[in-house]
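Every protein chain but one is kept in place in this view of the complex.
After this line comes subunit A, so read on.
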Amino acid sequence: MRAGLPISLMLHGSVVFGASLAFSTIEPLEQGRVVPVELITVAEFTDIRASLKRERPVPEPEPDLSMQVETSVINAPEKADEINVAPDEVVTAEPVTPPETKPEPSDEPAPEPEKVAEAKPAFDLDRISSLIDKSKDTSTAENSQIANEGSEDRLVYSDRAREGIGSGTQMTLSELDALNSAMYRCWRKPVDATDLEMLVVRLQVDMLPGGFIKDVRVIDRASSRRASPGNPFWDVAEMRAVQAVTKCAPYDFLPAEKFEQWESLILNFRPKL
């Protein structure tokens, strides 16, 4: 009887632990999908292209976050036979999501170079080898060589890694750019508002096939409003964001084959002066 409670607790604990493990194995794939999508504007798109052409300057002048997963990528011509990607497809990964998401799709052939890209900042041999162990890859020597090669090559390899995740079904930058430019037409910024930049409205948008709107609603209203409490312009900011989404419909420019990705979107309307 006495031992009963601890045993029960331990059993419960192990079940929860097991469940969390199970969940955490599913989750990274999902997050991996988020990566190329997070930060995109038209400007960024063009910047990346330009920065890839000239190799001399450090290709990523972006914020030096502690984790450097930054991988701006153009697909590599010499690897073209491996996975076919549209030739002009450009993918960026911003250092927004944790890098641990990458190793996950390791069953596929691609991941090793990703590891390498990660390994570049600190050259701890032990760590490298442990990483490689995990990926069940044997070609250690080759990898470390790659690590020492120019950034360009690394870009190429990380591109392969990305393809491994399944970027064929990812929303591309240009597709999301189209969404952004559509919004430019339809969204009337509340320019006169006080503390304009604080008026961030977060919308949950549910779509129907064909790009029609199923439902739009403001989410996280309370936490958004905390940024500028009592601002009389909140109602109008929300109204204009919802209006923009309804007005721009149908979103028939979004790729039909990727419907499951944009079936449910979160749009953050962040007005800037």
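The rule is short, and it goes like this: contacts are C-beta pairs under 8 Å (C-beta built on N, C-alpha and C of every residue); 3 or more make two chains touch, one makes a residue touch a chain; residues count from 1.
As a convention for this text, contacts and distances are computed from a predicted model.
Undergrad: Mind telling me which option in "Malonate decarboxylase acyl carrier protein", "NADH-quinone oxidoreductase subunit H", "Tol-Pal system protein TolB" or "ABC transporter permease" is what UniProt lists for the chain we can't see?
TA: For the chain not displayed, UniProt's protein name is "Tol-Pal system protein TolB".
Undergrad: Using the touch rule from the top, list residues of subunit A that touch the missing partner.
TA: Touching the missing chain: residues 2, 5-6, 9-10, 12-13, 16-17, 19-20, 23-24, 27, 30-31, 33-34, 37-41, 171, 176, 179-180, 183-185, 187-194, 232-237, 239-240, 242-244, 246-247, 261-262, 264-272.
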